[in-house]
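Removed from the display is one protein chain of the complex; every other protein chain stays in position.
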Amino acid sequence: MTPADDPRHSAATTAIAGSPGLTDPKPSATGRVPRRPGPLTAASAVLLLPLAVLAVTTDRFLTLDNARAILASAAFVGITAIGATLVMIVGSAVSLAASQTATVVAMVFLATQQLGLLPAVLLALVCGVVLTAAQGAVVGYWDANPIVLTIAAGFAVGAAATWFSGGTPVYPASNAFAVLNRTLLGLPVSVYALLAVTALAHWLLRRTTAGRQMYLVGENRAAARAAGLPVGRVTVLAWAFFGGCIAVAGIFLASFNTAATVTLGGTLTLDAIAAVLVGGTAIAGGRGSALQTLGGALLISVISDVLLLRGYSTGMQILVKGLLVLAVVIAVHLRTTRGWR
Amino acid sequence: MSRAWLARPERLMPVVSLAVVLASFLASPMVSGRQLELFDAYNALQGFAHLGLLALAIGITMIAGEFDLSVVGTYALGGMIAVSTGATSPVAGVLAAVAVGAAIGAAQGGLIAGLRIPSMPVTLATYIALLGLTNVLSGGLSVTYPNSDATLWVDQTIAGIFSPRSLVTLGAFLALALLLGCTRLGRELRAIGGDRRASRVTGVRVDRRLVGLFTLSGTLAALGGALLAYSYASANPDPGLQPLILAAVAALLGGVSLAGGRGAPLGLLAGALSVALLAQIVVTTALPDYSTQLLYAALLAVIVAIESPGLHRSIDRIRARRADSPRRYPCPKP
Partner (left out) sequence: MQQRVSGSAAGPALDRVQVRVEGLARAFNGVPAVRDASFTVGPGEIHGLCGHNGAGKSTVVKMLSGQLAPDRGRIAIGGTPVELSSRQAAQRLGVALVDQELSVVPALTVGENMLLGDIDAPLINRRRAARARCRQILDGMGLEHLRPDQPVTTLGIGERQLVEIAKALSQNARLVILDEPTATLSDVESAHVFAAIRRVAATGCSVVFVSHRLSEVLDLCDRVTVLRDGSTVATTAVQQLTVDELIVQMLGETPHRLAASGGPATSQAYALRIEGLSVPGRLADFDLTARAGRIHALAGQLGSGASDVLRALAGLHPKATGTVRLRDHEVPYRDPVAAARNGIAFVSNDRKTEGLFLDKSVGANLVATRLPHLGRGGVLRTGREQDAVRSIADLAGLPAGRLRERVRALSGGNQQKVFVARCLDRADVLALLLDEPTRGVDIGGRAAIHRLLRQAADAGLVVIFASTELEELLELGDEIITMRDGRIVRRYQGDADGSALMQDMTHGVDQT
């Protein structure tokens, strides 16, 4: 396999110009669909072409090691972002409690190592799913504002983390988790987890009743309610999946760091949201896909990598990431509002 | 203060939260065993100065139904600019920071109003970009502010409990309260947040107001960042998400709703004071760190419960079912 850029870049192109199958914008029979995707696709090409040129002319970019590094660096954020995609699709905008939840999960995971790897993983998963699905239930059944709710949940979970750890790092009793840090066929296990989570999310969204209902609820909650769709249940399901993803990310974070402090989650919350937005999912809900988010996460990773290899500072990487998110948000907005004033 | 006056949530929330927090502040000696001193009040007000302008900046956008996440980015950038340009003349540093903040706000406002994009994703992107920019400017490190006269000046005590920094913050709240309370801008802001379509139909210049609003929020955030940097004698390139969350909490406790259309600067003042006092209580009583977080979580849970239409529907449903059941299973009359 050559670490060529096609898969990544085509993913990125779909992220901007592509669209979920449900909202297939075929030219209508009325023949009056303005050709706005044209300029936008062109614009994204204009944006991506220099990146591609910049990338391939960068020293050490086209190496297997670098491709691995890109994938590995996308894994933690990517896994969380895939879960956040479902939450955004179902119309709950964003969760601001992801970092704290990941931290608690990591602590639970490390503190239960003496039970063996599998029980620890299961416990951690249950912990993440329950914490997050409970928030989903409040959002889904009570129509609570997700931002206020997740700020509250972030405080509560953060407090729990501090209480749980007593403010000191949590160290594992055994290192059964070491297997999660291994590489398989040259790639870290976390990358396989990212791909598996993406595939699962994609299947869930496209092929299951609940997944399709997530798009409907996200697009028009009032209509879904009036039609008797199970708005609450669907919302809880999306959040529960998100919780599972956060838990997986937390488990890998814990294994990677071999200890969990209160600040382990770091900037996971925002990085995940950025990846989802770069993937072209609209914050208002109802559209987006897991593959797009994977593309978004990889695109961010590639750009950071190129900037890193070219010797730019972390600050520049963050700045470019912000500008990229801004550009995609505007492009997606223009695309969805085209044609009707 | 009549009951009707208090019945509206934008008044009830701040009054109750401030009253509760103030009462616990005054009662804190019972836990700490130490008399309250003027210094405690000074410290609380310093904490207020710390997040007040940020809370005001984000609060006014929430009144108009927007949510400006970028204020923390502007806050960090403002501090950095003030520190790097204001070494000889602190005033010039503040002016530079404020000018940049206003420009960023205006650009964002123009984008949001012009394209009618929801503000959250846009300001989130700007937030990330601004943090990056601050990082680039500082080389990723904290930048120290050499002008120690300015540092001493902004935090000197005035009348025992105030400092120039907290007075400026207080002044911003009062000025805005006056501006929004006594001019048409106040009702237009709430109308834009409450029902944007109706505002347009009735002839409010919605787009122009939004640009002005974001400019103002950028200005306030940059001013807050500049003052904070002077006070710490250094500018931190990455304040994290925490200041944003605390500012949002202050705004919510101040009676502002994320749905928009509700709230006033004086409510925001009460909200910001509540958050600052709460932090001070935890310090004086030496409660564990996480108790503040639990308190915030509890307060926000109350807000969530009040503002969840689905919860109200469930309660109505249960009541209606109860009202129905005696009819279906008539009780034998004695």
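Chains here go by letter, A and B, matching the order in which they are written, and residues are numbered from 1 within each.
FYI, a residue touches a chain if its C-beta (ideal position, glycine included) is under 8 Å from a C-beta of that chain, and two chains touch if they have at least 3 such contacts.
Since the structure is predicted, the reported quantities are computational estimates derived from the model, not experimental observations.
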For the chain left out of this view, which of B:Leu18, B:Val204 or B:Val282 touches it?
B:Val204
Chain A residues touching the omitted chain (full complex)
22-26, 28-30, 32-33, 207-210, 212-213, 215-216, 219-220, 222-223, 225-232, 286-287, 336, 339-340
Go through chain B and note every residue touching the omitted chain.
8, 182-185, 187-188, 190-191, 193-195, 197-205, 260-262, 313-314, 316-317, 319-321, 323-324, 327-328
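FYI, only the chains that are shown with their structure count from here on.
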Indicate the whole-number Å distance between the mean C-alpha point of chain A and the mean C-alpha point of chain B.
29
State the interface residues of chain B toward chain A in the complex, per the touch definition above.
67, 111, 115-118, 120-122, 124-140, 237, 240-241, 245, 248-249, 252, 258-259, 288-291, 293-294, 296-297, 300-301, 303-304, 307-311, 314
Can you tell me which positions in chain A touch chain B when the two form their complex?
93-94, 96, 138, 141-145, 147-149, 151-156, 158-160, 162-163, 167, 232, 267, 269-270, 273-274, 277, 283-284, 313-323, 325-326, 329-330, 333-334, 337
